[in-house]
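Yeah, one chain of the complex is gone here, protein chain that is, but the others are all in their spots.
Chain IDs A and B follow the sequence of writing; residue 1 opens each chain.
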Amino acid sequence: MPRSRISEELREIAGAEAVLDGAEDLMLYEYDAGLSTGTPQWVVFPETTKQVSRIAQLASRMNVPLVPRGAGTGLSGGSIPRAGGIVLVFSRMTKILEIDAANRRAVVQPGVVNADLSAVVARHGLFFAPDPASQKASTIGGNVAENSGGPHTLAHGVTVNHITGLEVVLPDGGVVQMGGKAADSCGYDLTGLFVGTEGTVGIVTAITVKLTKVAEAVETLLAIFHTIDDAANAVASITAGGITPVALEMLDGKTLRCVEEATHAGYPMDSGAVLLIELEGLREAVTEQAEAVRAVCERHNAREMRRAANEQERQLLWKGRKTAFAALGRLAPAYYTQDGVVPRSHIAKVLRYIETVAQKCNLQIGNIFHAGDGNMHPCILFDMRDPDQVKRTHEAGRMILTYCVDCGGTITGEHGVGMEKNELMPLLFSEDDLEVMKWVHDAFNPKSVLNPQKLFPTPRSCRETNVAGGIGGSR
Amino acid sequence: MNPRGSNFTGPDRPTWDLYSKCIHCGLCLQQCPTYRVLGREADSPRGRIYQVLQVDAGRLRIGDSFVTHMDRCLGCRACETACPSGVQYGRILERARAEIESNYQRPWLERRLRDWFFTRVLHRRKGLERWAKWLRVYQRSGLQKVARASGMLKLLGLDKVEALAPQVDRAFFFPHLGMLYPAEGEVRGRVLFHVGCIASVAFTGLNEATVRVLNKNGFEVFIPRAQRCCGALQAHAGYREEAQRMARRNLRAFLEPNRDAIITNSAGCSAMMKEYGDLLQDNPKYGEHGRDVASKVKDVTEFLAEAGLRPPQRRLKARVTYQDPCHLAHAQKVRSAPRELLKALGAELVEMAHPDYCCGSAGTYNVTQNELSMKILEQKMDEVTQTRAEIIATANTGCMLQLRAGVKARGLNARVAHVIELLNEAYEDPPAAAEEQHSRHRRKRASHVPSS
Partner (left out) sequence: MSPTVAAAGLARALAAIAGEAYATEDPARTTSFAIDEVVPRAAVEPGSAAEVAAVLQYAHARKLVVAPAGGFTHQHTGGIPERVDILLRTERLKAVEHYDPGDMMIGVGVGTTVAEVERKIGPHQQILPLETAQPERSTIGGALATATHGPLKHAYGGLRDYCTGVRFVTADGKIAKAGAKVVKNVAGYDLMKLLIGSYGTMAVITGASFKLFPRPPQMRTFVAQFARLAEAMTFRDHVLGSPLTPVCLELVSPHAQAIVAESFHPVSPNSGETRVGPPGETWRVLVRAAGSDRVLARYRAELGAAAAASEMGGDDEAQMWRSVAEFPHTLFERSRNAMLLRVDVALQDVAPMLEAAERAALDNSFLCAATGRIGVGSLLVGFAPIAVDPPSAMQYVNAVSYLRSMTPRDGSAIVLRCPLEAKRYFNVWGSTPNDIGTMKALKRAFDGEDILNRGRFLF
């Protein structure tokens, strides 16, 4: 079928206004927040589940790739149409369908922005717990696809822990239900399986989320250390000591200086590392835990401890953390963030390794990460105009992730595999492991119409052409 | 299409250094009024920067598509507030728009209208005065009533736009130019006042209030005669040279030694004047002057909050919500100052869900992009309504016009006022001066004329 016929059918399904097929418009959907690119042939803005279903049918019938996209804030290329085709953008499916405060649930369309939901349910004293750094822009549909985390996942868990039901459009256009408002249900846990499948098995069109009670008291502490090692050891001691902060974040000295210039959050300019520690809960409990945390940090030679005296100061400390990556953007035109996870007791060792990688590859690497989870985010700074730097950046990333896996960890804690790390999956999984995962893929998406060439490594026969994976970009 | 080189041509083009700061993280998306309404990447800050980048890379031409999306930007710069990488979006946009003006042929009528407004009306006091007088005649002679009733405006598609035009004052502010207004009580400082172009013909009362409140607070106010429009409207529209011309004139007018600050009461003006350094950076003669003047510019709310208010006599017993003017909150990062002033008045301040979301006014935007502007205003009015405020305070004339249109359309029983107007009402005149109340100011001709 010629291109124009597909355009015509798409317009018939979604309305003329809701379909883009001109080159000047399509190039706006070739990027996300990461480094991968790929240009679609059509962009469609569906408004209803029915439209999504009909578009899926059309894509299946025509064997055209179909790639769902929320706000395009992903870091692993999950929403990039790697093989061209139709990009389905959910910026018109942004309704909160139901707020059921009594049951602690909300039902939302996939395009609802994460932070917007929390803002709306705040009047019930509730919030949606997953808090990726992109939460002011990223959509809940995208969070579901990527199983997004965030600083507060240490206590609250990642997205999958907060989703109880889904309405999903399958590649053949079928609309199926998974779960509902109840926390558990009879049968296979389809909801749990679906979350984090990165748009490779179905397109979510409605989401039932858990809402969490806003804690009575929050205590945010900034512990300042002379050395990274002291900070890393303090992390292990805090968690092992029976205190579970809701967030336990670490920023190294290099990052700190950039963040401070960008946000004026009051971070020290001359320290080796800081920990941002947040405790939540009953006022009495939080006060005691804060004392315990202070004691642990001091035992690990903390140079200074600061405490946010009010909500404003707390927001400022967090602003520094949440914008840390982009603040590093001030040092170099581009950066490549890794997302490996290691057992918490290995953090200090891994940080030292990252430093040697930086020296070996002659690159600057900043570290801002979810220390409490052992979720490392080394941020490799580079200039994409220099092909050699790009190559070294890619190498450094691979070295770091390999080391994470060698320490008993994983290659991605929250950003997803997408088209950025799919070739690294064999570091973690055997061919049999991947084949079993493929069974799931094929049960839903046998023709690979949905989000092709993602998550799974390219079959060996065609690997040659795709070696460079994610890095490169168009700029 | 030019696959090899840039499609930008001018010396003041958006440069790689400017746009490559954007790491396309997307944190700006939801802060952008047009993205919130349209949901299109092309109408988001990230998308616009990407388009600029593609024009520079020769992959996108300066054609209808590019121009449409650039035109749709309100220039509110909320994205700059959201941006963690410190992208100077405003600078990229202004430069891109200047490129559009030199590389893109707009339709004839549009071109003529734009040229006329930006280079004639705003260029000199005379032009502005003439335009304002015509508008006044139209509004007050009954012509307006006839035009509205006849449906003529509707036929011309101008009905919505016409409602947004400023209500021209009976007396303009121009006679105050060149005057010096002494401080009351102990003198705390001496300032210069930039009166603003639209404010001079449609907000005379606001300008008078500004002078009076400054006097009441112990500041001597001088109003340089040779001052011009600040150039903001021109710069935002891509008339960069015209803006530079305005800036140079103003530099001459405001280079006064021994003055503590240059005060404006329109956020758009203070934002522009604070950026004179950048606007004139390539000009060896004016670059430094530009930075000097820029460093002295203060929005009146910022200035008064920093100085500390003398306690007003009356309290403002009302439920007030405050709309952040984009060019105050995002461009100048002034957020708390106007709120502090309102609180000092004793007002009950009720915040909207998103007080720093743009109201859709954006200079001439509500006229040029009327439909989109009205959608943005709708969202704003939803939030305003929820606060159940009796007074909607703001600190920029453009926002005042837009919000008034919104209040009228909703049939709300709320007053739209500048923070300074509310302050002015709270200061009583001493009994002896009460008879002077109407003339308001004890003025005297300046003993010296500013060097030009």
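Methods note: contacts are C-beta pairs under 8 Å (C-beta built on N, C-alpha and C of every residue); 3 or more make two chains touch, one makes a residue touch a chain.
These numbers come from a predicted model, not from an experiment.
Under the touch definition stated at the start, the shown chains contacted by the missing one in the entire complex are A. Note that of A:Gly196, A:Gly253, A:Gly397 or A:Pro452, the residue touching the chain absent from this view is A:Gly196.
The chain not shown here is touched by just one of A:Ala23, A:Ala122 or A:Val176, and that residue is A:Val176. Of the candidate positions A:Ala206, A:Val342 or A:Met384, contact with the unshown chain belongs to A:Val342.
Contacts to the hidden chain, counted on chain A, fall at residues 100, 102-105, 125, 146-147, 149, 153, 157-158, 160-161, 165, 170, 174, 176-193, 195-197, 213, 215-217, 236, 239-244, 281-285, 288, 341-345, 370, 373-375, 408-417, 421, 425, 428-430, 432-437, 439-444, 455.
Here is the rule we use: only the chains that are shown with their structure count from here on.
One simple way to say how far apart two chains are is to compare their mean CA positions; for chain A and chain B this gives 39 Å. Taken together, the chain A residues at the contact with chain B in this complex read 22, 24-25, 27-29, 31-33, 45, 71-73, 89, 91-92, 94, 111, 113, 115-116, 119, 134, 136-138, 262-263, 322-327, 329-330, 333-335, 475. Only residues 20-21, 23-31, 39-42, 47, 50-51, 53-54, 59-60, 63, 65-66, 82-86, 353 of chain B touch chain A when the two sit together in their complex.
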